[in-house]
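Pasting in a structure now, in structure tokens, and then I'll have a few things to ask.
Missing here is one protein chain; the remaining ones are kept as they sit in the complex.
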Amino acid sequence: MTPADAATIVFCLAGAVFFLAGTVGLLRFPDIFSRLHALTKADNLGLGLIVIGLVFQAESIAGAFKLLLIWGLALAAGSNTCYAIGRYALERLPEKGPKEVEK
Amino acid sequence: MRPVEIGLDGLLCLLLLVLAWKALRAPHLYQSAIYFIALGLVMALAWVRLAAPDVALAEAAIGTGLLGVLLIDSLRVFARDSKTDPDAESEEPPPGEINVYPAGSARPSGRTLPMILVTASCGLLAILLVEAIIELPDGGGLTAAAQENLERSGVDHPVTAVLLNYRGYDTWLEVGVLLLAMLGIFCAGGRVGFAETRQSNPPGHLLSWLIRALAPLMILAAAYLLWLGKLAPGGAFQSGVILGSAGILLRLAGFQVISRLPPLAVKLGLLLGFGVFLIFGGAALLTGRAFLEYPEARAGELILLVETAAAVSIGFTIFAFFAYLNSRDQPEAQENHAREEGGNQKP
Amino acid sequence: MIAGIETHQIYAVTAGLLFCMSLGGLFLCGHFFKKIIATKILGTAVFLLFISLGKRNAMEFADPVPQAMVITGIVVAVSAGAFALALARRIWRETGQSTFEDKP
Partner (left out) sequence: MDTFYVALAIFLVLNVAASLIRVIRGPTAADRLMTAQLFGTTGVALLLLLAEASGQPAFRNVALIFALLAILIVICFVQTTGSAAGPGNREA
């Protein structure tokens, strides 16, 4: 196993941990805002770490650049969707606001 | 094949079946839509596993963007009027459910016999079908034939060669079907053309910044896929769908770029693909070749030209699908609001 | 025995099951919206069967001819679905009906 392979395995496993954390958070957290918080971890770090892991295997600079571009797009889209959902929840569902913890 | 791959395929197939089941059986239409969108995403993975990158690209472009957007936009309509229809909410929403979306499976009771019959016959059909699929003989296939004539087709990617050269009729008539569907939508709506969106809530700074950055990138990606279609998976449909999605995104964010185009330009954009196919086909007939047969020496350039026209047309049509459906109910929605508010003031 | 299973066989069988499931759903679901979703799953199942049969003796990629036809099919299915949605919305707007059943 080359050092690049080892780095790939380490980073991809770390990314998988964040995906797991995102899912667990989505299922276990009590209200919509904390769930959003969990979701963004999967969006940003989970995908990011997997992309970094795969960059070590990229066959060319262009390939690595494309991987990073995909991550950048997912990052921009993810943060925006979370902002949009959060704003929607705050405006439309005031009774579901951050206070709701009793569930 | 290694067991770990069988595990992945089995898991994906199981997920497909579960998602389809849930999409058909979910108590609320909105849940159905979400399951169906998820089904589209898993389908894209299935195409990748089946080594069909062209189909995966098309599924990803249509499944993640257009289809979900159309479904969610339609739900808004069904939801808005559900108050006037008592049957639509015969099923109690789960506790805590925000009752915005109507229940979908308002199945009347006392219909058990047809249900049993349909279930039984579908089960029987499933057994026969699976049996038949397992016993299908191996062999055949057209990969070799497609590869053989590749150098005469003007492109280096067999799928593009099939789409635009070997079976150009299919693609031409497919653009025709798109056009027909759009005319059908116009007829169902009862008017022509689409109005500007009336923003129910203005997009924030963050969103309009993102869209400003994203829309050019999407157009760039569309051009990239179009160019790529010549030698690798990609091509006119995928790029057309991305163009259309860029238009939908712009419209959703309140940029009325396409809605403000002169009507003639929009009509031209819609007809471009179909027309270019027709012109090229006619020219081929006049010069003594078969319909849609390209001269071998210049096939590459001509195909690229036809593909570009088709992509622009597909983009316009897909945008028109959404824009028309999205704008048709806008004035009515305003009326409804006014009526409801007026009704509230009386008592 | 398990090593004898090929990818395309798994997906082909799934396609058959999906087809029957959505066919049943098409009959049993009341609401137009669900009928449209059932039709779309039905179409997807056919595409899946087609491509998985095209994978049987493919070399690098699946057979290009089914691939091209399925791409055409996906676009046609989407436009048919959009048209169906437009019709369902018109019926809903005109009559308040969201199923084919007669109101008592």
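Labels for the chains are A, B and C, by order of writing; each one numbers its residues from 1.
In this text, a residue touches a chain if its C-beta (ideal position, glycine included) is under 8 Å from a C-beta of that chain, and two chains touch if they have at least 3 such contacts.
Computed from a prediction, not measured in an experiment: that's the story for all the values here.
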Interface partners of the hidden chain - shown chains only, full complex considered: A, B
Per the touch definition above, residue among B:Tyr30, B:Phe277 or B:Tyr294 touching the missing chain: B:Tyr30
Touch with the omitted chain, as defined above, among B:Gly141, B:Gly154, B:Gly168 or B:Pro233: B:Pro233
Full-complex contact with the absent chain, from B:Ala61, B:Val155 or B:Ile258: B:Ala61
Positions on subunit B where the hidden chain makes contact: 2, 4-5, 7-8, 11-12, 15, 18-19, 22, 30-31, 34-35, 37-38, 41, 44-45, 48-49, 51, 53, 56-57, 60-61, 64-65, 68-69, 72-73, 76, 79-80, 94-98, 100-101, 199-201, 203, 207, 210, 214, 217-218, 221, 225, 228, 232-234, 238, 242, 245, 248-249, 252-253, 326, 333, 336-337, 340-341, 343-344
Residues belonging to subunit A that touch the chain removed from view: 5, 8-9, 12-13, 15-16, 19-20, 22-23, 26-27, 32, 35-36, 39, 42-43, 46-47, 50-51, 54, 57, 59, 63, 66-67, 69-71, 73-74, 77-78, 80-82, 84-85, 87-89, 92-93, 96
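In this text, only the chains that are shown with their structure count from here on.
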Centre-of-Cα separation between subunit C and subunit A, whole angstrom: 31
Subunit B-subunit C separation of Cα centroids, rounded to whole Å: 12
Distance between the centres, which are taken as Cα means, of subunit B and subunit A, whole angstrom: 27
Of all residues in subunit B, those that touch subunit C in their complex: 1-3, 5-6, 9-10, 13, 16-17, 20-21, 23-25, 29, 32-33, 36, 39, 43, 46-47, 49-55, 58-59, 62, 66-67, 70-71, 74-75, 77-78, 81, 84-85, 87-88, 102, 104-108, 114-115, 118-119, 122-123, 125-126, 129-130, 132-134, 136, 138-143, 146, 158-159, 161-163, 166-167, 170-171, 174, 177-178, 180-182, 184-185, 188-190, 233, 235, 237, 241, 314, 317, 321, 324-325, 328-329, 332
Of all residues in subunit B, those that touch subunit A in their complex: 98, 201, 204, 206-207, 210, 213-214, 217
Touching residues on subunit A, where the partner in the complex is subunit B: 73, 76-77, 80, 83-84, 87, 91, 93
